[in-house]
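Contents: one structure, followed by commentary.
All protein chains but one are shown in place.
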Amino acid sequence: MMLEDELTVSTRECDGVAIIDLSGDVTTFAEEKINNAYHEVTSKGARHVLLNFRQNDYINSAGIAILIGIVTEVTRNEQKLAVSGLSPHFQKIFRMVGLAQYAEIYQDEEEALAAFKRQA
Amino acid sequence: MSGETPPRDPVERVIELRLPSKLGYERVAMDTASSLARRMGFQPDRVESLKTAVSEAVTNAIEHGNEHDAAMKVVVLLTARAGELIVDVADQGRKPFDHNQTIRRPVIEEVLEQDDKGGWGIWLIRELMDEVEFSTAPSGGNQIRMVIHLEQ
Partner (left out) sequence: MNTPACSPASLELSLPSELGYEVIARDAVAAFACRLGIPAERIEDLKTVLCEACINAMEHGNSLDPGLRVQIFCRIEAERLVVEVLDQGVSRYTAAPTPLSIGEKVAGQGSARGMGLLLISQLCDEAGFVTRSGPGNCFRFAFHRQPGHCSSGDR
C-alpha cells in the first residue's frame, strides 16, 4: 500500500516566466517529475523559472535534495529561479538549509511574477 | 523469516498505537486513522465516518474497559490492505462488553426517558463502518474490530 500524496507537477508560461506548479508530497518519489518539468521548460528556452508550491503539507530532506539539484542546473544554465506558495514553516526550512541564497522566496505567484518583471 | 525473499507487494501494513487511558487521547487515534485513510485514498466523508467510529471505540475502551486508569493502555492497530482499512481497538479491562449493548439499537424515545443519555457509541460504529466484530483481545481485554472498505 503506497501512502504518498502523489505529487502533481504541471508547467505553464506567464509574462515570460516558466511556472512549475507543484502540489502534493515533495519527497524522494518526486524526483523524476520535478526534473522532467524543469528539463521541459529549459529545453523551451526558459530564462526565468518559478517553482510554485501549493502550501504543500510534506516536503522532506530528500525533496530538498531534489531542489538543490535544480539549483545546480539553474546556475549552470544561467537561469533565474524563484519559489512561491510555501507555508511559513517550509519558508523557514528553505532559509535554514540555504536555498534562499539561490532562489528568491515569495509568498505567492503574483508577488514572484511582479518581482521578475521589475528585474527584466 | 530470514533467508526468504519477502513478497514483492506484501498484502498488509500495520501501524500500532498505544495510548494512555485518559479522555482526550482518542483524538490521537482519530488523527492517526484519518491520516492513514486519507493517504489510502478514502473520500473525505468516509474519513469523517472513520474518525467518529475510532473516537467512539477508543472512548469506550478508556471509560468502560480500562475505567479511566491512565496507566492502562488502549492499543489501536491500523492495518492497511489493498482494498480496506482494519482498525482494532483493545483495552486491558477485566469487564467484558455488555453483550446487550453490542447488539441493541437505542431508541431515541427510550433514551430521552433515561438518566444516561449515552450508549450510542456502538450503534454509531455499526452504522458507520462496513464490518464490526467484538472479541477478546490477546491481552484478555475487550477488542473491537472495525473494517472500512475502499470503494474505487
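Chains: A and B, in written order; residue numbering restarts at 1 for each.
Basically, a contact is a pair of C-beta atoms (placed from the backbone, for glycine too) under 8 Å apart; a residue touches a chain by one contact, two chains touch by 3 or more.
Given the structure is predicted, the values throughout are model-derived calculations rather than measurements.
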item: Visible chains in contact with the missing one; value: A, B
item: Residue of B:Asp31, B:Glu67, B:Glu133 or B:Glu151 touching the missing chain in the full complex; value: B:Asp31
item: Per the touch definition above, residue among A:Leu50, A:Val83 or A:Leu99 touching the missing chain; value: A:Leu99
item: Full-complex contact with the absent chain, from B:Lys22, B:Arg81 or B:His149; value: B:Lys22
item: Contact set of chain B toward the excluded chain (per top definition); value: 1, 6, 10, 13-20, 22, 24-25, 27-28, 30-32, 34-36, 39, 70-71, 78
item: Chain A, residues in touch with the chain not shown (by the definition above); value: 2-4, 25, 27-29, 58, 60-62, 64-66, 68-69, 71-72, 75, 87-89, 93, 96-99, 101-102
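One rule holds in what follows: only the chains that are shown with their structure count from here on.
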item: Intercentroid distance (Cα basis), chain B paired with chain A, Å; value: 41
item: Contact set on chain B toward chain A in their complex; value: 12-13, 36, 38-40, 80-82
item: Chain A - residues contacting chain B, complex; value: 1, 3-5
